[in-house]
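One protein chain is absent from this view; the other protein chains keep their places.
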Amino acid sequence: MTVRVGVVGVGMIGQDHIRRISRVLPGGMVTALSDVDAARAGEVAAQLPGAVVHPTAQDLIAAADVDAVLVASWGEAHEEHVLAAIGVGKPVFCEKPLAPTKEACLRIIDAELAVGRRLVQVGFMRRYDVGYRALKAALDDGSIGAPLLMHCAHRNPSVPPYGFSTEMSITDSAVHEIDTVRWLFGEEIVAASVLRPRRTSKAAAGMQDPLIVLLEMASGILVDDEVFVNAGYGYDIRGEIVGESGTVALADGDQMIKRSVGQHGGRVPAGWRERFCSAYDAELQDWLAAAAQGTSVGPSSWDGYAVAAVTGSCIEALHTGDRIPVSLPDRPDFYSKAESADA
Amino acid sequence: MTVRVGVVGVGMIGQDHIRRISRVLPGGMVTALSDVDAARAGEVAAQLPGAVVHPTAQDLIAAADVDAVLVASWGEAHEEHVLAAIGVGKPVFCEKPLAPTKEACLRIIDAELAVGRRLVQVGFMRRYDVGYRALKAALDDGSIGAPLLMHCAHRNPSVPPYGFSTEMSITDSAVHEIDTVRWLFGEEIVAASVLRPRRTSKAAAGMQDPLIVLLEMASGILVDDEVFVNAGYGYDIRGEIVGESGTVALADGDQMIKRSVGQHGGRVPAGWRERFCSAYDAELQDWLAAAAQGTSVGPSSWDGYAVAAVTGSCIEALHTGDRIPVSLPDRPDFYSKAESADA
Amino acid sequence: MTVRVGVVGVGMIGQDHIRRISRVLPGGMVTALSDVDAARAGEVAAQLPGAVVHPTAQDLIAAADVDAVLVASWGEAHEEHVLAAIGVGKPVFCEKPLAPTKEACLRIIDAELAVGRRLVQVGFMRRYDVGYRALKAALDDGSIGAPLLMHCAHRNPSVPPYGFSTEMSITDSAVHEIDTVRWLFGEEIVAASVLRPRRTSKAAAGMQDPLIVLLEMASGILVDDEVFVNAGYGYDIRGEIVGESGTVALADGDQMIKRSVGQHGGRVPAGWRERFCSAYDAELQDWLAAAAQGTSVGPSSWDGYAVAAVTGSCIEALHTGDRIPVSLPDRPDFYSKAESADA
Partner (left out) sequence: MTVRVGVVGVGMIGQDHIRRISRVLPGGMVTALSDVDAARAGEVAAQLPGAVVHPTAQDLIAAADVDAVLVASWGEAHEEHVLAAIGVGKPVFCEKPLAPTKEACLRIIDAELAVGRRLVQVGFMRRYDVGYRALKAALDDGSIGAPLLMHCAHRNPSVPPYGFSTEMSITDSAVHEIDTVRWLFGEEIVAASVLRPRRTSKAAAGMQDPLIVLLEMASGILVDDEVFVNAGYGYDIRGEIVGESGTVALADGDQMIKRSVGQHGGRVPAGWRERFCSAYDAELQDWLAAAAQGTSVGPSSWDGYAVAAVTGSCIEALHTGDRIPVSLPDRPDFYSKAESADA
């Protein structure tokens, strides 16, 4: 079957998902749009034969020709939209964050538990990256022994000079490593600290950049994550897991090596679109396949909740300079049974 | 629109294309099958809701619910099937070789010219590989100056001990480099020679493996291609273009680097499916997009013809030890105007 | 002139330096030996024509045919031997540590200041490694902008199951990064912390391995150093400096890439001898050249003192879990003028 998708929020990321469903992936089509900016919704719909604009997200979610909902609205609105989709029993893909607070995430979990079926997939696309998948496969096949620590770096070429705060280095950037290490190691983060290296002069006034975020996993695995959002030279995502008998690291993934003017080497991606293009495709493909069965797979509401909890501890650690424990209830058994088949 | 594809020949490669159209790519669906082995066709159709088996390729090609034809039959039958598709004005994707002889290829060209519209795409998937595309982009943007020579290697882990002749190292293996260098440099091959290095003891009795195939381009660019089909250690495709001011080479494309037991490094692909998986997807995607417009793009009948001519010269060079010129008529203008938009 | 060297302590490292002076480097010869184990001294002398055994280090240091002294005795004895050499105005190369305590190091500094001429070189050989030199050159030529942080890893394949304590991971292993980052950045370390990742099961009972040592430089540059002395797979020294506009990292320095059995890659050094062989040669060459002029260059008594101070803070941080400041007096101007010409 072709999954008829309604898209809530048609800004940059929403439009990118629309393109993906319409032109890159099989199995889905966009039949409905809504946006707080009705004019923008109209413009997008004009390029999309067969898609209609709904006046509100609630209308869209309720529409008979919408089988599944993709939420790409403003983060503050995620809870309302996801709960609405759950309320009508439709699979919903929600861009990160699942919701801005732990409490909101818990309300989503409760709603989903009440339905008794996985309906929510959160947009942590790195789980679908071939590089991270190779790391996980190496962990799982025992080729480096038990993991002991991991070094990460998350480098953006730059962030806008206004409107990107130090806190956003955690909520928008480190959030990806936070989810990824939980998934890689199959365990929760129990404490977080944030260190402040020498500040780059390229950061906006008042912003601390780079940061080192330290994450302690339940088993004692220690993760250090350099978050540097004005790194200048490119978009560079690094990760090396150190195990008892070896290490595995993300490679540069070069397709071409150039030798020119005294140098040899490859390119660094220009941005996250280039770096994670295939991962975005794969996460939506996974969602569409599950949605065709009336459910969702991959990163769950629980993952959205746990990441929100860790992010909160990181923010507190940033402000206080202290090591902040992460407090989580036990994970409902429900969420341990519903992994993506190919995750 | 969804392109309704009829597949002629449902052996290994045919089934792989069916999987691609049905599950990986948007824009197409398989509605019809035929195979000389009717039982096999039935088995494949049983897994494919909505596809019907036709008793003959001709029936399939003529069927009203077939918009475009994918030919994955035995090489000897390609001419008949492609001509039939051209005869009814339907876009046709034909696995390599276009046809086994230059003369057969010319008949296809004549038929297509008579229609006056590109209908044929030949399955030279390397033009869609991101590595080769990066090489071509580097050539085209002038970053290494005028190209002077190219080193290639085509290494398979092994070939079947029976039924793979030395000639097949050219017709089945080197054929890929033959098309690729024509496309990279935008010019024809004018002569070929074949050298015989020391023979591996792993080759079947009577088989010369490896070979060095030397290809001379019209501008004087010299290409050496090591073809080694029992290389043992993996499937390894190499290519370095040497220009006036630098070189570009295919990289290993590693996603992960492992450090273990005194070594660090990445993996070599196990086979061509792994190595060129994305390229196969991309070539069919390109074809489906064009077929929706009633035409074809990418590698053309002319490319199929020119490659057949070069392959013939290589075989003669293999047998005689001589340098054998390649004789080609002028390329019809028709074929210079019909490149794939994103090629 | 040929510098006549007396070697105090002819254990493993002492013998290695003797080999270097006698067979690898020009400009020096070993004329005198002493060791607390007289029999061992005799055995080494028997292989070394022209070298005589002295009953005590003091006798050796005073001998007329000894121009310069190489101290490779037990660490506890370094102070006595170095002070004796300074007392007679002879250049002295002292293996790390300069002395086991800050106070002992200060007494050496005072003695050297009283002479008014650089006489002491401490065996921090990494300053002579071509990789680290390349990093320093990149820092100095501004190619990555101001340095902000550095990631290091120090991995040994294994340490002896008995007699290697957690503290030795700092005093014998991290000590190298401690000196190296001071030299790379041209500034002192002001505080240290030690983190305890998940413990490898390969470590001896009671030993915490790996560690993460955090070093804060005076300018705010933050260094994280993974010290993992039972890493199993090889001897692997890593370092990446992150600057405002780029990064530089130690490379693997491969001489050969092998492609075999599904893998491609290079080797990891088996141990520190292999990894730093050329650096050991270069440090002694630098010393011999200076000794011929009656002085010493390279890592100084001040460096030995500062490293002892940082090491002490690290040990305290290991035991307490706290961030421990490093307290250093101002560096005497004397030590800022005496850098190695080619350092």
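Note that the chains take the letters A, B and C in the order they are written out, and that residue 1 is the start of every chain.
Everything that follows uses one rule, which is that a residue touches a chain if its C-beta (ideal position, glycine included) is under 8 Å from a C-beta of that chain, and two chains touch if they have at least 3 such contacts.
The structure displayed is predicted, hence computed values, not measured ones.
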item: Touching the absent chain when the full complex is considered, from B:107, B:151 or B:331; value: B:151
item: Among B:46, B:130, B:222 or B:270, residue touching the chain not depicted; value: B:222
item: Contacts of subunit C with the absent chain, listed as residue ranges; value: 22-27, 130-131, 134-135, 138, 143-144, 245-261, 266
item: Contact footprint on subunit B, counting only the chain that is left out; value: 145-149, 151, 153, 195-202, 210, 212, 214, 217, 219-222, 224, 226, 228, 231-233, 242, 244-247
item: Touching residues (missing chain, whole complex) on subunit A; value: 233-234, 236, 252, 257, 259-268, 270
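The rule we apply is simple: only the chains that are shown with their structure count from here on.
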item: Relative to subunit C, chain with the most remote C-alpha centre; value: B
item: Rounded Å distance, subunit A centre to subunit C centre (Cα mean); value: 45
item: Length of the line joining the C-alpha centres of subunit A and subunit B, rounded to whole Å; value: 38
item: Subunit A: positions in contact with at least two other chains; value: 245-247
